[in-house]
Each structure stands twice: as structure tokens, then as C-alpha cells.
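One protein chain is absent from this view; the other protein chains keep their places.
Up next is chain A:
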Amino acid sequence: MAEEVKLFGARRSPFSHRIEIALKLKGVSYEFIEEDLQNKSPLLLKYNPVHKKIPVLLHNGKPIAESIVILEYIEETWKTNPILPADPYERAIARFWAKFLDDKCIPAAWNACWAKEKEREKTMEEASECLKTLEGELKDKKFFGGDKVGMVDIVANFIAFWLSALQEAVGADLLTPEKFPVLFKWSEELVGCPIIKENLPPRDQLMAFFRARLESSK
């Protein structure tokens, strides 16, 4: 039976990109449906009525929402190239770091870049602490997943690519090779992987988007 896999996403969104990495790593063919986030389609609203957000994975007509939930689903459904360890304890550790990224690290980095002058110092410090913690976890591994890209690397895609474009657009210097050499090297390694690179939005387009947003917030 032919499988039908559709992904409702947005090229600009790191959350959507996470799903594309996982599907591609596992060799799953899928149809990508680009959503206009200012004008969401009736289908998206039907498949994710609770949050009304992308990404949504549709597998043989059944929708799954929330990027980390989708990643776990992909892992359990397509067994090629596992993105989570087999050992339950190691798996719990990976889930911990994925949650740390989503709950703390990425919001802190985002907030630091968008902070107004008087909040800049405090938010930058918080974000730096998070990146320092992340770097501590990476240690001397090539990827968070070890030799291969794993779920934590996938969830950290914002840090690897989007952050660089954002900080340049707003004039912040959060993740630099001087401040976080290990993390910086990892980000280059990750973005260098063909599977990761091929679905990234063009950096200049992303920067233009962030610059426009910065202008409109003034």
C-alpha cells in the first residue's frame, strides 16, 4: 500500500525544518505544503484545530501536531537511521536536552535578539548561560547525537542556522566562535550536512525578513 505523507509547513520556520530533516534522514517521501502564516489554509485549521500552527504531519490521512511529538512519531514509524538512542536512559537524556532547547534555550536566544535596549544586558546574559550549558553537553562530540545527527541536533536547528541570521539582522553577537567555539563548530558541521542544507531557507531572505520585522517594531 502506498503511503501518503504530507507536511504542512513553512520554509522560513525552524520547527517545520526539523520535520523535513527527520523525514529525509529516514528516506521518507513526502509532499510539502507551504502555508501562508498570515492566511492559514482551512486544511491546516482542520488538522490542527487546537493550536492552529505548523508543522502538521499528515500520515495516511491522520494528523500529528507539535514538532517534538512529530519527531517521536517519525522515529517510531520509520526505523531507518534512528534519531534517538535505543537505551531508555540515554533516550531520557536526549529528551531532556530537546526540552531544554525548546523551553529555555531557544526562547532565551530569541528574546535576547529582540530585547529593547534596557533589557538587552539581562536577556543576553540569560541566553549566554543557556548556550554555555548546551556547549557543556556537547563536549567533544561531533553532534549531540554522537557521530550521527540525532533528535537533539534536529531540535537545535534554530541555534545552528536561524540564530546566525537573526543576530546579524538585529546587531547582536550571541553565538560567536570566540565565545562558544565548540557550539560554533557544531553549528557549521550541522549546516554542512547535505540533508540539513538542502531545505534551509536562503540566508539573505531570512535576514531580510528579520530586518523588516525589526523596522516595523520601531
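Details
Definition applied: contacts are C-beta pairs under 8 Å (C-beta built on N, C-alpha and C of every residue); 3 or more make two chains touch, one makes a residue touch a chain; residues count from 1.
What we mean here is this: contacts and distances are computed from a predicted model.
Not every chain of the complex appears here, and the one that does not is recorded in UniProt as "Glutathione S-transferase", selected from "Mediator of RNA polymerase II transcription subunit 8", "Exosome complex component RRP46", "DELLA protein" or "Glutathione S-transferase". Per the touch definition above, the residue from A:L7, A:A22, A:L44 or A:A65 contacting the chain not shown is A:A65. Considering A:R91, A:R120 or A:K179, the position touching the chain not shown turns out to be A:R91 (whole complex).
In the full complex, chain A makes contact with the omitted chain through residues 50, 59, 62, 64-66, 68-70, 72-73, 76-77, 88-89, 91-92, 95-96, 99-100, 133.
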